[in-house]
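A single protein chain has been omitted; all remaining protein chains appear in their positions.
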Amino acid sequence: MSQKILMKGNEAVAEAAIRAGCRLYFAYPITPQSELIEYMAKMMPKVNGTFLQAESEVSAINMVYGAAGCGKRVMTSSSSPGISLKMEGISYLAGAELPSVIINVQRGGPGLGDIQPAQGDYFQATKGGGHGDYRLIVLAPNSVQEFADMASEAFDLADKYRNPVMILSDGLLGQMMEPVSFKESKTDEEIEELGKQHYEWCMHPNTGYTERHHNEINSLEIDPNVLEQHVLELEKKYKLIEQNEIKYEEYKVSDDNEILCVAFGISSRVVKSAINELEKEGHSIGLVRPITVWPYPYEAIAKAIGPKVKKVIVFELNLGQMVEDVRLAVNGKVPVDFMGKVGGIVFTPAEVKEKIEESL
Amino acid sequence: MTYEMICSGFGGQGVLTIGRFLAQSGMKEGKNVSWLPSYGPEMRGGTANVSVVISDEEIASPVVSNPNVVVALNQPSLDKFGPPTRKGGVIFVNTDMCPKKIVVEGVDIVYAPMSQMANDIGSPMVLNMLAIGMIIGKTGMVKYETLEEDLTSYMAGRNPDLLKMNLAAIKKGMEVANQ
Partner (left out) sequence: MEIVAQRPKSLRDVQFTYCPGCLHGVAHRLIAETMDEYGIRDNTMGIAPVGCSVFAYKFFDCDMAQAAHGRAPAVATGMKRARPDMVVFAYQGDGDLAAIGTAEIVHAANRGENITVFFVNNAIYGMTGGQMAPTTLPNMKTTTSPYGRDVNDIGYPIRVSELLNTLEAPYYIERVSLLSVPDTIKAKQAVKKALKYNIEGKGFTFVEFISTCPTNWGIDPNKSKDWAKENMLPYFKLGCFRDKEKDNGGK
């Protein structure tokens, strides 16, 4: 790990992606992710990589489709309205099983909304967004360091499962600076090898390699029986991901907990502050933070409900999206309460503390 | 110790820079830091503010609701961020742009004509360094030496005169804060 640098989340994730072997990046400018595209514009030429400012988010995601079809580590990024435009392409990426990384630096919606931080794209990211039965692996960072670390994690997961992976961040994490340290950069040889692991299915020259191939990058199966098989195969893969890749953090979870909180991304940081304040006043409050929001840690949340827990409270920067998953996890064991904030406004530790105090 | 600071003023007064240099120096001293700017259309001309946390502990929320250090470079900033300041905290007020005084229980308030003082040192642009000097002089948030080292590596090659002026402004700020 390198020495720590004070960096914005948007820049840190871009640097980490380059170090993880991303040499192709296609995107369209949008606030509050502009530092990301600008960092890529500056740094990609220095590693002989491709930076291309596409004519639209639609084109950018289809450029990702083309490059991913060649087995290369490729990334795009945007913010909420732009991610909506990418949804067509994301469905195709999932259907054609193309490893790729998409970053969403969320802002307030719906429509043009505003440019302040929000978590209103949770449903879109975890429940679909594009058409058809498919799943994205969705990682939700809560610090600049974790945002950066998730770049290489996202590429590894994408390669492992031949599936698009989304990092679900927000304007606050994108704009905030925190100290960050980076992993060693992958060498050109290592990047070449990463690409070759996909030669069985991806597009690449016939010359100079193994036997002649005709590989197809495709999401079309006109025969219903064939499509059924394809979708069932995808489902098997998703089950495997659910078995292997669920990640979450427990913060001050114990048998003494009076309340259990659930929050993801930047919200979890604010909740932690409130929990610390309440601890000073003699209260025991726990927090479960889903790190993967798909696959979702249902069991972990159920298990974290201690004997004295009166209530589970969910905190999100939306009007109640993840809370539906928490209700599934809690399954009626205790009441589930919710506090949301919208419009691009982030709740303060004081507001979160007050909400928890209502139930003490 | 945990410093939760909000610096606020008009866009262009350098509040983001105040936060950035303090966070950077905090990091170099091995502390946990976060720097959270307001961003968007208000970046130019309107009100800009930055929340900085410098702590020996892991930083939970980078969003500060009750700061223990506030820098108010204009009146709207003082009105907004002054009242929620914690007991035992300190507010630095630029009297050149804050005509009204403030009373917050248990909070130390330091008044100084910061715009005028910056002009006297040589440029309105060193207002931010003057503020940094006042903050570290009063609170010990970071060491002067760390800042000097950081500024020197950042500026020495490019503009030695400006570096000198900046360091003078920090020292002046430290002096004022301890009067």
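Order of writing sets the chain letters: A and B. Residues in each chain are counted from 1.
We adopt the following convention: contacts are C-beta pairs under 8 Å (C-beta built on N, C-alpha and C of every residue); 3 or more make two chains touch, one makes a residue touch a chain.
This structure is a prediction, so every number in the text was calculated from the model and none was measured.
The chain not shown here makes contact, within the complete complex, with A.
In the complete complex, the hidden chain is touched by one of A:Ser56, A:Asn244 or A:Asn331, namely A:Ser56. In the complete complex, the hidden chain is touched by one of A:Leu24, A:Ala94, A:Leu136 or A:Val253, namely A:Leu24. Across the entire complex, the residue among A:Gly9, A:Pro32, A:Gly69 or A:Gly82 in touch with the chain not shown is A:Gly69.
Within the complete assembly, residues 24, 26, 50, 52, 54-56, 58-60, 62-70, 72, 74, 88-89, 92, 96, 203-207, 212-220 of chain A touch the chain that is not shown.
Following the convention adopted for this analysis, only the chains that are shown with their structure count from here on.
The distance from the centre of chain A to the centre of chain B, with each centre set as the mean of the Cα atoms, comes to 34 Å.
The touching residues of chain B, counted against chain A in their complex, run 20, 23-24, 27, 32-37, 39-40, 59-66. Interface of chain A with chain B (complex): residues 4, 6, 31-32, 114-116, 171-172, 175-179, 269-270, 272-276, 346-351.
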